[in-house]
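Got a structure for you, questions after.
Incomplete set of chains, arranged as in the complex.
Labels for the chains are A and B, by order of writing; each one numbers its residues from 1.
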Amino acid sequence: MEFSAKQIAELIDGVVVGNPDVIVNNISKIEEGKPSTISFLSNPKYVPYIYTTEASVVIVNKSFVPDKEVPATMIQVEDAYYSVARLMQMYLDSKPRKTGIEQPSYISESATLGDFPYLGAFAYIGDNVKIGNNVSIYPNTYIGDNVTIGDNCILYAGVKIYHDCVIGNNCILHAGSVVGSDGFGFAPDKNNEYTKIPQVGNVVVEDNCELGANTALDRATMGSTILKKGVKLDNFVQIAHNAEIGENTVIAAMSGVAGSTTIGKNCMFGGHSGVVGHLKIADGVKLGAYTGVAGNIKQEGAAYRGTPAFDANAFARSWVNLRKLPDLAKEVRDLKQEIQKLKGE
Amino acid sequence: MEFSAKQIAELIDGVVVGNPDVIVNNISKIEEGKPSTISFLSNPKYVPYIYTTEASVVIVNKSFVPDKEVPATMIQVEDAYYSVARLMQMYLDSKPRKTGIEQPSYISESATLGDFPYLGAFAYIGDNVKIGNNVSIYPNTYIGDNVTIGDNCILYAGVKIYHDCVIGNNCILHAGSVVGSDGFGFAPDKNNEYTKIPQVGNVVVEDNCELGANTALDRATMGSTILKKGVKLDNFVQIAHNAEIGENTVIAAMSGVAGSTTIGKNCMFGGHSGVVGHLKIADGVKLGAYTGVAGNIKQEGAAYRGTPAFDANAFARSWVNLRKLPDLAKEVRDLKQEIQKLKGE
């Protein structure tokens, strides 16, 4: 597909500075810009590239004032990053979505599919499954009995959803993600052997959630493990049985929330972070990477760091001091000697 | 299904207090109890709910003495939590297990299946595979050549077992778990390139083990990587080549055991924990979350914390002091000044 700078400016409410008729047919990064591509400048670190890029068009923030000549045509917008996201989405939306049912696939007679499905080969749809409209289910995916899936969802290859789980509208589940595996519950007996606690609950994923590749959400012992609306999980995130993750909370890769813990809304967790079981974390809490929370956090918007975690600023100060700890220990030894001398006088 | 309080009490050797004829048809959490459901009270935190729950029946510990009227019928038992686990298991066992072989599936002519198999569509059974009785193999599962699987196992969707591995009786493998991938072994040459060390061993998983979703057990370089009887692994646990995990050891999510390390029996590892290679860890050792063990642990039942790990109580004391370290550093600066003054006198 080809667009002129002028056409693109119209799509994103931008103002053209330079040749409005220059044609682009692809997207590029500004530092690797090639002729006939469109690029963007948002992060100030990349300003120098705008004077040398070979990209034909560059989307810039309205606030950007070049201090020498820019060879490319510029399109000025309110927020270049957001405009590019919109453009890329239009580009993706312009590609025809796969539809139809590839063979062989397995669809239980009691399952119902909505309108315009894509069902890849080797996908498995169990008994009484209900799937909404415009849902894409890639190959080698497993949907267990009695699962419900809303409209406009994408399940990439190899997703596995156990029986009785519920997925809302507009959700994206990346390849290899698992929804509804048994919670990790065992009762020890006197011989130190473990009896499995049956996990008879389910998982409910509300609207607009995204699950990264190879994530795992365990089903509840009773009731539901819940992702509220708009939760975004990166790859390898583990949500344990009966946990509840609040609206629009974002959790980076390799993080875990243990059983029966409730996380507030609008939280942001860094990579490799974790929260132990049976806790309550307030709204808007921020956890740094590798932060392990071992107690309730009641203060909204608090930032934590370390394992076990405490206030992030305090942690930063403590960590700086940890680096200097060998020096401090030496100073104390020296002081001791000085005092010995003083006492000897 | 419907049961009276009296019928349930008989199943779990309990004593009815209240109306023995009240009927329940589902399970609920005490804080969310609904009429015609059965609930339980085990954790003392939840005592207040027993006076308000709408559940019709509540299983309680014999030792529980209410201090006001309880609207529900109570069933008194020795251990409410354990009784509920038994009840839920009876409930699950009462549901008919899927049996039969769905099509299309792939079964090598040289493979043997035991009695009463369930084989989901798109499951793959390689050459010379031997599978015991009452084994459930969910869709999209891969069983490589020469694999042996015992009786009463459940392999959920998308499990992958490489050639030559052995799974015992009564094992549960959750969706996406991988057994028998190559150990991570490479020999560097003078050009800093790596030659792969072939991994010709296998993995042996003994009876009564459970593997969480998306776990990975690497095959041995030679010999076997071994999970002994009753090992329970949570999601995303990694067991490296030639490691051996002792009986009834329990490992929480996102933890790893590196190559050729031997873990004792009855150990408990917290989430995100890890043990480096070629070590020996005694029986009953407890690792806190995010604990990284870098040396042998010889003391049975020892508790460790931190990375690199040391005694858990000592770590707790050190960590409290780390939080106060900026203050300590200031105190030392102040002392220095005082001594300067004293010396100046």
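Note that in this section contacts are C-beta pairs under 8 Å (C-beta built on N, C-alpha and C of every residue); 3 or more make two chains touch, one makes a residue touch a chain.
Since this is a predicted model, take the numbers as computed values, not measurements.
*Asks:* Please state the number of copies in the whole complex; 2 are the ones shown in place.
*Replies:* 3
Heads up, the rule we're going with is that only the chains that are shown with their structure count from here on.
*Asks:* Could you work out how far the Cα centre of subunit A sits from that of subunit B, in whole Å?
*Replies:* Distance between chain centres: 25 Å.
*Asks:* Residues of subunit B touching subunit A in their complex?
*Replies:* 27-29, 32, 81-82, 85, 88-89, 91-92, 102, 104, 120-122, 138-140, 156-158, 172, 174-176, 208, 210, 212-214, 230, 232, 234-236, 248, 250, 252-254, 265-266, 271-272, 289-290, 319, 322-323, 325-326, 328-329, 332, 335-336, 339, 342-343
*Asks:* Going by the contact rule set out above, which residues of subunit A touch subunit B in the complex?
*Replies:* So the residues of subunit A touching subunit B come out as 104, 106, 122, 124, 140-142, 144, 158, 160, 162, 176, 178, 181-182, 184, 186-187, 192-198, 200, 214, 216, 218, 222-223, 236, 238, 240, 254, 256, 258, 272, 274, 276, 290, 292, 294, 307-308, 310, 314, 317-318, 321-322, 324-325, 328, 331-332, 335, 338-339, 342.
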